[in-house]
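Here is the structure we will look at.
Removed: one protein chain of the complex. Kept in place: all other protein chains.
Per-chain numbering from 1; labels A, B and C assigned in written order.
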Amino acid sequence: MNPEFIKTICPYCGTGCGLIVKVENGRIVGTYPDREHPVSRGTLCIKGWFAHEFVHHPDRLKTPLVRIGNRFEAISWDEAIPLAAEKLKATAETYGGDAVGGLCSAKCTNEENYLFQKLIRMAFKTNNVDHCARLCHAPTAAGMAQTTGSGAMTNSISDLAGADCILIIGSNAAESHPIIMGEIYKAVDKGATVIVVDPRKTAVAQNAAMHLSINPGTDIPLLAGMMRHILDAGLHDAAFIRERMEGFEELKNFLQAWTVERAAGECGIGGDTIRNVAEVYAKAKEAAIVYCMGITQHACGTANVHAVCDLAMLCGKIGRDFSGVYPLRGQNNVQGSCDMGGLPNVYPGYQGVSDPAAQEKFQQAWERDLSDKPGLTLTEMIGGAGKEIRALYIMAENPALSDPDVNHVLESLAKLDFLIVQDIFLTETAKFAHLVLPAACFAEKTGTYTNTERRFQLLRQAIEPPGEAKGDFEILCLLANGLGIDFPYIHPREVMEEIASLVPAYGGVRFDRLERAGLQWPCPDTYHSGTRFLHEHKFTRGKGLFVTPQYTPPFEKPDEAYPYYLNTGRMFAHYHTGTMTRRSPFLNRELEEPYAEIHPEDAQRAGIREGDRIRITSRRGSIVTAARISERVAKGSIFAPFHFTEARANILTNPVLDPISKIPEFKVCAVKVEKEPYENQGR
Amino acid sequence: MLQKVKDITRSILAEKQADGVLGLIRGQWNIIQPHVFDNLRQVDNLVLEPKWLLAKMAMTVLRSSPEGYRLAVIARGCDERALTELVKRNQMEKDRLLTIGIACSKEQAEICLCQRPYPEKLDAGEPVAGVDPFADETTRDLLVGDSRARMEKWARLLKRCIKCYGCRNSCPICVCIPCKLEDEVWVETGVIPAEMISYHLIRAFHLSDTCVACGACQEACPVHIPLVALQRSMREALRQVYGYEAGLDTEMRSPILYDLFKKPAAGQILPDWINSLENDNES
Amino acid sequence: MTGPGRSNNRRTEEQATPRMLVFACKWCGLIGADGAGKKRIPLPASFRVIPVECAALVEPDAVIRALASGISGVAVLGCHLGGCRFNHANHAALKRLELLKTLLDATGIGGKRLLLAFGTAHEDHQYAEVIHAFFAELKTLPSTDPWMY
Partner (left out) sequence: MSKVAVLLCRCFGAVDGVIDLEALRREAEEDASVVSSTSSDSLCLKEDMEKTAALIRDCGAEKVVIGGCSSLARGDAVIGGLVREGIKCSHIGLVDLREGCAWIHGDDPHVATLKAWNLVQMEIAAMRYRKASDDVTVRVCPEAMIVGAGPAGLSAACTLSRLGFRVHLLERGSSPGGMLNLISHVYPSDEKSGDKTKKYSEEVEKNPLISFYPKAKILSVRGFAGDFKVHISSSEGEKKLRVGAVILASGARVWLPYGLYRYGKLKHVITQMELERQFLRESVPIKTAVFIQCVGARNKDRPYCATMCCPSSLKNAARIRDENPDARVFILHRDIMTPGSVLEAYYRKALAKGVQFIRFQETNSPEILGDERVEGVEVFDIINGMKREIDTDLVVLSTPLVPNDDNAKLAGMLGLELDRYGFFPEIYPLHPLETRMDGVFICGSARWPVSSDQAMMQGEGAAVKAASLLGREAVSALSLSRVPGEKFGHASVRAEACTGCGNCVAVCPFEACRLQNTGRKSVSRVNKLRCKACGNCVSACPNGTIQLPEHDYRAVGAMIKQAFAEERFK
């Protein structure tokens, strides 16, 4: 009768806060913050406090479903697994292994991701494995790997509290990473200066000492302008550059072209502001750069990341306590799923597939021949659906809402020969599936998550999955056996041991070491206590590299036909495609309907009033949503959150890709706005 | 103190004074969590730290328990006061509740700026003297002095609010379902910072006569808003004007709900004929 | 109603004329308002009257809501203490709203933004006086702009 309290990890953002769920009679009845958790320390955001609400939602998938005509029919696991295996095998036999693709998930545990990519790579001898990191921090992984050798947050979240200057670029941490914002406020209370670069006046910007409302997509000009001024004023850390960096001359040459005035012109702000910000940053004893989707989701996302790293390295503000570069990962385990090799070009631990040594190592360990050809990325797989890709296995992803130009995505998904979707709800994507496998949510499985500060944390099973649903771990093992691969694992613990043996940086990670507070990688052996910050004496790649960031202006600029910039993003009560949050009554109450923010002057011109229904149209499609008149957006800009299936902001977004990381340009496209006719106002 | 609490717990369970004792247990993986002790063996793992408000949990345990179930709660001063307030608001029955009062340490009292770091019914531990919250510089900064400067200070702090509802969720006395803070009439939904004036002032005012200054809200705030300071002024006003303090006694009734003809409020000048009214209507 | 409830009252800049909301009890304040109208006593225009059955019906939350919507001051006009047709109802209102003033003072918004007039505005001239005086008072108070966003 007594309630049980189980310590676990929040399933939402990359902060990885500690939750304690209260279980009564096999049901989760409440969530409490974990007072002893190293990151959240007894606090939670709105999503965390109500994380239990979706778990027992009646919409949860309880049995495998197979498509028959236009409807789904429940089948048993005994039918589902052979069906899946047979279809995948047939596809591989007919079209070759490269016609099969797999999307693993940033929502699943490290062990599951590891198994997923292992399954795809082993069974089909292909590297067509990717996941939604492609849509958020692929540029970070690529860009930071080039500059520092390690595509992860250099420091720990708690380090932010010790910084004297925090430069936040393109992150609305207050809504997307609230607990991290708390650390920033700690620094503010100690006297730190917070500078926010964001076209929108976000909640973060409202609380900052300085807010730079730059034109969308002009991050490189701004950072280049800052670097130029730092160089001109001699504020750079010459000793650091001499000892630890390379490529300085190239950078200097590049900066020749970027006078502060030119930068200011591009950004639409004053040159003195840029000088001022540059000085504040460079002169601060400890300075941190926090960035997020505002940097990465551009067609020049990787170059943006380069520019950010260049600035930090130019001032020597990296590789020590407090100072560093803090990319904020968006999903609870997006760091982990990248680490576990859920990317088409690398094995677990970022060991390149085209690196013969790595290939050899994994071939030996897995006892199968592996492909040395980098696989297709998520965007390429979706784009090539029905062509190069004939069968797709999607584990807990929802590209029908999250990918750019979703109208096109939907068309592509419909073209697939066979689509398996493994999820906890019948998502928009699952509706296209031929086979739907019911999976377990965070409270129903054991495993590890890696949060944005590279901390492996233990997820503990609190309750059993509903109905016949199974943990992804179990499903993967079943499917592997169906495909004739031996996955002899009984517990995720064993998978973790296998990972530790294959990836040196995770060599010391064991479940029993994670019980109390988790471990931050690199952790090479079982005596190592984890690494609080990276690049202390030397960069992971040896010397740090200045990469010159090549500026590409946003692909689509407002013109006469489409006069507004569209910016997409999150809002605080919802999370990504809303699969979980919109099924949580409390969170959904906070915001039930989609909206788009528009500046009062623009609204007045278009005759739009608060709450009116408006139609936003881009070259790719249009959505109808409610207008919210707000000075948070700049004049000439529209902001729309992308959580809503009834007004998918990603119908509008532009699928133009970053050449290196293949991330689409989510943050900028051109749209037009009209008020819906009176009869459609729905009043 | 720990030993004494364990002894009392054992004797309560042995003598069947209560069917369960709510306290903290050091469980598997060294995790400390609330627990209802109902057999003597478990009592060995009982711990008292960290400070963890159990009042609301006691309420939920009593609600889902059969009739006649009696629960003992290991209660700090604030816990006891919160329980008293819950009893006053009919959220639990007084005779089904027993408390094992423990005193807080001086350090804890200083962290909480607690005026009464001990329960009225003290069973274990030495009570330490209370702290005057208004002697604390941060509190004074927020509540005393130039009002314009104070307004800016509060605005700056409250502007951080990310509307996590942690303050409400962790409050031992907030029991309403639904809550006014969830209603778009009172607090704009879907926007952060939460409307500063309405969210925080409505929350603060709803607790004006029930807040026991336990500090749970402040501890749960991810953005470090000094929420307890918001209550202090009202608590102090009620204490000075009416001699009322929340949670001391179930018989002590809130002056804004009862005895309404009595002295209205500080600073309110009444016409002199009112005086006779007060005197005549003591009953 | 679509979209989240949001107020149109938000002030974008410092306003020369304070905006005032009057909750007038039907049995006193409203009679005063009527009388002032009949006598055609000129009053500043930026106040709005919401008639209520009794001052006790004015929820403190509504006062907070009004201040949060960019209204500079709220006046509650009720009957004489002891002269309420609902027994002690206006005493209850007084005690509640006085306590609210404490909170407004503590946060620096200023308790003076809430005017409680019990029985002083049931006649036309008194009503006009109360409105004028409150306007004058509000003009001296610092703006609440830091609280608006």
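Quick note on the criterion: a residue touches a chain if its C-beta (ideal position, glycine included) is under 8 Å from a C-beta of that chain, and two chains touch if they have at least 3 such contacts.
What you see is a predicted model, and the numbers here were worked out from it, not measured in a lab.
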- request: Can you work out which residue in B:A14, B:A135 or B:I177 touches the chain that's missing from view?
  value: B:I177
Message: One chain isn't shown here. Among B:Y118, B:W154 or B:W186, which residue touches it?
response: B:W186
Message: On chain B, where is the contact patch with the chain that was removed from view?
response: 63, 89-91, 175-180, 183, 185-186, 206, 253-254, 256-258, 260, 273-274, 276-277, 280-281, 283
Message: Could you pull out which residues of chain C are in touch with the chain that's been left out?
response: 5, 7-9, 19, 21, 26, 30-31, 33-34, 36-38, 40-43, 45-46, 48-54, 56-62, 65-66, 69-71, 82, 84-89, 92-93, 96
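Criterion: only the chains that are shown with their structure count from here on.
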- request: Can you check how far apart chain A and chain C are, centre to centre, with Cα atoms defining each centre and the answer in Å?
  value: 49
Query: Just how far, in Å, is the C-alpha centre of chain B from the one of chain A?
result: 40
Message: At least two partner chains per residue is the criterion; list those residues in chain C.
response: 4, 6, 149
- request: Going through chain A residue by residue, note those that touch at least 2 other chains and give them in order.
  value: 206, 591, 595
Statement: The residues of chain B that touch chain A in their complex are 20, 29-36, 38, 50, 52, 61, 64-65, 156, 159-160, 162-166, 169-170, 182, 189-190, 192-193, 219-224
Field: chain B partner contacts - residues on chain C that touch it in the complex
entry: 4-7, 60-61, 64-65, 67-68, 81-82, 88, 91-92, 94-96, 98-110, 116, 142, 144, 146-147, 149
Query: Quick one: in the complex, what on chain A touches chain B?
result: 1-3, 5, 7, 20, 24, 33, 35-36, 40, 42-46, 48-49, 174-175, 178-179, 181-182, 185-186, 189, 203, 206-207, 515-516, 571-573, 586, 589-591, 595
